[in-house]
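Presented below is the structure to which this report refers.
A single protein chain has been removed from this complex, and every other one stays in its place.
A, B, C, D and E are the chain letters, set down in written order, and residue numbers restart from 1 in every chain.
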Amino acid sequence: MGILDRFLRAAHFSGGVHPDDHKRPAADAPLRVMPPPARVYVPLVQHIGSPARAVVAVGDLVKKGQRIGEPQGAVSAAIHAPTSGRVVAIGDIVAPHPSGLPVRGITIASDGRDEWCELEGCDDPFALDPAEIGRRVAQAGVVGLGGAAFPSAVKLSGGLGARVELLIINASECEPFLSCDDRLMRDRAAEAVDGIAIMLHATGAREARIGIEDNKPEAIAAMRVAVAGQSRIRVEVIPTRYPMGSEKHLILVLTGREVPAEGRPSDIGVVVHNVGTAMAVRNAVRFGRPLVSRLVTVNGACVRQPGNVEVPIGTLAGEVLAFCGGLRADHGGPARLLLGGPMTGMQVPTLEVPVIKGTGGILVLDAAEVGEGEGGPCIRCGDCMRACPVGLLPLEIAARVRAGEVEKAAGFGLVDCIACGCCAYVCPSRIPLVQFFHHAKGELAARARGTQRNETIRTLTRAKAERLERDERDKAEALARRTAASLAAATEAAAAVEKAAARTNEESGACA
Amino acid sequence: MNEYLLLLLSTALINNVVLVKFLGLCPTMGVSKSVDAALGMGLATTFVITLAAAASWMLEHWLLAPFELGFLRILSFILVIAAAVQFTEMAIRKTSPALYESLGIYLPLITTNCAVLGVALLNVQQGYGFLKSVLFGFGSALGFTIVLLIFAGLRERLALASVPAAFSGAPAAFITISLLSLAFMGFSGLIPA
Amino acid sequence: MSHARILREGLWGNNVVFSQMLALCPTMAVTTSGTNALAMGLATTAVLVVSNMLVSLIRDVVSTQVRIPVFVVLIATLVTIVDLALNAWAHELYKVLGLFIALIVVNCAILGRAEAFASKNGVAASAVDGLATGLGFTLALTVIGLIREIFGAGTLFAQASLLLGPSFAFLEMRVPAYEGALLMILPPGGFAVLGLLLAAKRVFEGRRRADAAAAVPVATS
Amino acid sequence: MSGRELFMAAPAPHAHAGADVGRTMRRVQLALLPATLFGFWVFGWPAVNLFVITVAAALLTEAWCQRLRGCESRLWDGSALLTGWLLALSLPPWAPGWIGALGGVIAIALGKQVYGGLGQNLFNPAMVARVALLVSFPVAMTHWVAPLPLGSAGAPGFVEGLRITLGSMPVPDAVTSASLLGHVKTELSRGVDLAQALDAAGGTLSAWHGVRAGSLGETGALLLLLGGLYLLARGVIRWHIPVGVFAGLALPAVVAHALDPAHSLSATTHLASGAVVLGAFFIATDYVTSPNTASGQLLYGLGIGLLTWIIRSWGGYPEGIAFAVLLFNALTPVIDRYCRPRIMGRTRRGAPIRATQGSAE
Amino acid sequence: MLAAILSLTILGAVLGAVLGVANRFFHVEGNPLVEEIEALMPGSNCGQCGFPGCAGAAAAIAAGTASPACCPPGGRSLAVTIAQRMGVSLAPGGADDPGPLVADIDESICIGCTRCIRACPTDAILGGPKQIHNVLRDACSGCAQCIDQCPTEAMVMQPVPITLQQWFWPKPALQG
Partner (left out) sequence: MSVPETQRGIAAIRERLGYQPVLLAVSALLAGAALTWAHGATKSPIAAAEASDLRATLTQVMPQGFADNDLLTDVVELDGARGPVRVHVARRAGTPVGAVFRIAERGYAGEVALLMAVDADGRVLGVRVLKHAETPGLGDKVDRAKSPWIDGFTGKSLAEPAPAQWAVKKDGGVFDAFAGATITPRAVVKAVRGGLEFFSAQRAQILGGRS
């Protein structure tokens, strides 16, 4: 089966770019583990979906790994204490987000002991029921570590329907500067493969394929050794090209099949998990350890000691940087502070933002790395179109967004844009294309919210009007009953009341 | 056959109604803000002009010429055209709401399109037979539709450009149609009239 | 609306060509020279005044069903009369203006004024409106015609004496040693001149508004 | 606050490939340079003067319009220089200076700045100017000269050249000559056979080596081809438009020449004469006014080629490429509307593809 | 010459009859407001408004999707007339439009009198007698009917606060 498949699959997707990867010095530096800082700031929403609800109060003592946030709703994730200590505040903290808006979170003052709470492990995960694995992963608050932070349990246990046949492990790590997955595979290949095997068992897929870009030979070698003897897990070397790591493109390259637009990988029997997620799943299932730390790449010309660090969730970015020797002042100083990679990562307004589950990198870039330059008007060169891995016309979409015609922009496939940034990366006029798309998507969402709100309000208004009217009628009828029994003279009054009620009835009918 | 093809080509492109003969400019400027509207307008106009060419030929040859009533030409042509347009609009509106939405709503706009009467009058001047008259009407309308569509496409792009305030809107549209007619001059001399 | 106001609107504020963008075909077709433009403008004005008055007179009698045909009949009659008259007594001019005399019928401005103004107003006001609109049209045509003529052929009001009568000879002028840029009298020139004039009008009005705003210290309402 | 300003949020991506508009324009200019210098050599000082005047007029108009609009000056992005350059290359080399000056003004003011400047125009500014000049001043615009290489006997010196450009000295009659296409058109209209007509004009060979009458920049076809290949290699342009233009012109020419060699030029003559090479590589490829997608560009190129052939064969003008480019500029929005890339996960028509469950085998 | 007058009269009569009958048989009932606005429009059906003719423009204005000032031939006077008829103001929103407002209750002043609850047409206010009240932002229509009811002035209208979930990138500043 594999052979035919190899012929059928596409070696490429159209579009994409080849940015300078800047991975090396950081990727080759040995992995370091950062001790818990004095305080951790743990946002209650670190994932896609509804925020968790705090289940501790200010002053409570917590152990590392203790659940402090309860998931709410079907798509949500639990939050756990990253270290032991005392809850000192529950309230607003600066979100690790370009807006700099506050987010609700729990602040814990570390007691320095970093003491685990009681954990429920399991010696033979393969004996567990897949549903049980899903439950344990959910318990552990595992979310996708590839960037989008979607609650992994939802994807694992096929909670969303369709049967999964193929598990793809996303170890492509196509973003420049980032190397946390690379480092993980080099140093902990066996554990990662164990996690993949558990996932394979949980999803019921027949096979797992680990996609690794060919610019990571050490990781490929390590993973090849680790999968030896596992007949259902295979390492696939794929060309280096951004955005190989985007799940739809990875699936295309590995299977030759396209995920339908507006659909999900599960529609074609595939599920994609990041390799770090596999590690987190292993920790959750084998040892009952929730997701309280993650590997973070600290990189960029302005960082004194670039490398990969295992960081407790909630540690402030500034402290991580300090752990890496702080910033260098040469190079004309830092130009941008980013969380995540340069292509899709976000610039944050201050160093005082916490690392969260989805933070794969902390980058401090200088002007040359950012490639700053002067912008201009679009010259319709079409480079953005050729760079777009989805086949969109970024220039046309952006022109319409600029003119305020968001609906028309949507007609050009705005919803299909994965915000990979290839278009803006190549644009000679440096049009902030991605910002146009983010804006338009936000605008469309806001309009949809507005419409929905109006709908709600309309329903509520009608409901209240009806209720008032009913009350009035009830009152009138009660009055009528009471009076009819005693006084005949009162009947007239009752009739009048009834007539009034009827009139209101008619009026409201006309309104509706 | 060749002769008919040439007639069609020459009326549609070389002696284009809008750009060369200067007929039907108001709707060309008015209904060219979106390609969809332009298409609807173009099709509706094609229908009316072709109809008018046929009707005016009959009026001319069966009524005006035999009774030597040339001085009633303008009056009778326009009367018949206006009535036909209004009738068609009412009929479509009632019988086919879908067709009305895509074509019918443009019909009232056609009463003020001087290309309709212009083509009918030119037709008489040329002294064509019935078939050629109809073809002449159809070719002219086709030329109108082509220019309208191209122009609407250009204006949609124009709407996205950062045109200086003094030129935004109508002035830029006129400059654009000026350049379009400049381009159409390349067709001159292609087929000797 | 006062008659002065109607006049001002028709001549400038709501000029058929410059503001309403109607009657564009004659505006482009007969403005290859100032003389043609002037003549066409005057012929149209005559039709406009009379048609506006007549429409205003009969406005209560017509029904919606046949309103357009009735107006059209009326206008067509007037136009035919003008057409015949020009043919008889200004034959040279008639040959130049050609088809476009007949097309005054469908000149959107005429039906437009009939519908928009005359069918809603009294006879006197309608006549003034017709006159204002017509003169506005004449003004626009003549300006465009003169610009195209001077740049395109190097003359002003050429052949005025031939077309309008010997008394108009004083208008004729010629720029010596200038052959003219042909483009201006060809279609592209016509469109471009109108586009540039519209832009100029906008700049002019913008400047005037700015001046007015600067002159009157912000009025508190 | 300054800390916040340092990190003023910019959207992703925070990296850039380094392309910029000025570099693209400079590459095109570099590609044009050999053919331009060749043109200077063939036609001497008057050609140099005309070139300088045209480019200067374009640059001055650009600067003036940008001042009027009150936007920051983008004079040095090279696009106005390129427009002036291409316009100069498309003029008769000994045309009077005022032709070049007026052309530069028309190209930039009416062709470009009216629309808001770089990237906003709908028509190719240089071709707008060329066609406007041709239509307005047909005599001056069809006045060709025979090659008089710099330094050869009878070639005007610098001062003479200046006088010719400024119009204070008439062009000597002996020098005037018809361009190949103009000559062919005249002779055909007289009923002279093509073979004879071509013999008199020096045959097809002169078209390729370039020492022949023609516009300033069209004669060095081989050098232009070289420049075009450089642009292709550099990725400044893609092959679809040039190949489309060549094919659109050559295919009907081959057929017609086979059917009636006495009255239709061969495909090679068509390709080598006039401004085909210049047009295909440098003019039709203008980003702003051509379609974006590969299929759209191919269609656009084919259309320009075909229309050029039609105008040359039957039209009123001996050379049709400028008109063809303008007409297809006008059609570009229509082409763009119908030629769009397929979106991943969707059919060509935009509906999501059907999910085919399972079976990787 | 009798032929001329006669033929024309017959032509007129026939066409008039056709149109009259057509109007009777093909009559489509329209929206009275649309018809009223249409009667105000210039009727030249030039299409400059971007709608297919005056009827189209009238329908769009009545539906609120077009501005009363959309008709160039009608000019300013028409715009004013239509705006008056529609009861709308001509001036567009303007820069100082604060965006939608919702009610907010200052919890420290609220005495739980429930008056606001009774006034709210959408039941957007939660809370029983003598309890601190709260406004459900998603249900509040911003009608401000509750504001005057509050005896302690605890209620104010405030712009909808932007949350992390709702924030999105602003449109990039215009370029070129």
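What to note about this one:
By our rule, a residue touches a chain if its C-beta (ideal position, glycine included) is under 8 Å from a C-beta of that chain, and two chains touch if they have at least 3 such contacts.
In this text, all values refer to a predicted model and were calculated from it rather than measured experimentally.
In the full assembly, the chain not pictured is in contact with B, C, D, E, by the touch criterion defined above. Here the missing chain is touched by one residue of E:L8, E:V34, E:I117 or E:M155, and it is E:L8. Interface note for the absent chain: among C:P26, C:G41 or C:P69, the touching residue is C:P69. Checked against the hidden chain, the listed residues C:T77, C:N107 or C:T138 yield one contact partner: C:T77. Within the complete assembly, residues 137-139, 142-143, 186, 189-190, 316 of chain D touch the chain that is not shown.
Along chain B, the points of touch with the absent chain fall at residues 71-72, 75, 79, 188-189, 192-193. Although one chain is not displayed, its contacts with chain C can still be listed: residues 60-66, 69-70, 73-74, 76-77, 80-81, 84-85, 87-89, 91, 95, 179, 182, 185.
Methods note: only the chains that are shown with their structure count from here on.
The chains in contact with chain A as well as with chain C are B, D, E. Each chain's centre was taken as the mean of its CA atoms, and the one lying most distant from chain C is A. Ranked by distance of CA centroids from chain E, the top chain is D. The distance from the centre of chain A to the centre of chain E, each centre being the mean of the chain's C-alpha atoms, comes to 39 Å.
Taking each chain's centre as the average of its CA atoms, chain B and chain C sit 22 Å apart.
Taken residue by residue, chain C touches two or more other chains at 21-22, 69, 73, 108, 111-112, 183, 186, 188, 192, whereas all remaining positions touch fewer.
Counting partner chains per residue, chain D has residues 11, 74, 110, 116-120, 132, 135 touching two or more of them. Residues of chain E that touch chain C in their complex: 12, 15-16, 19-20, 23, 41-44, 46, 48, 72-75, 77. Put simply, chain A touches chain D in their complex at residues 1, 4-5, 13, 17, 19, 98-100, 162-163, 165-166, 176, 207, 248-249, 252, 255, 257-263, 267-269, 334, 336-338, 342-350, 363, 365, 369-374, 376-383, 385, 389-393, 395-396, 413, 416, 419, 421, 424-430, 432, 434-435, 438. Those residues of chain E lying in contact with chain B across their complex are 3-4, 7-8, 11-12, 15, 18-19, 22-23, 25-28, 44-48, 50, 52-56, 174, 176.
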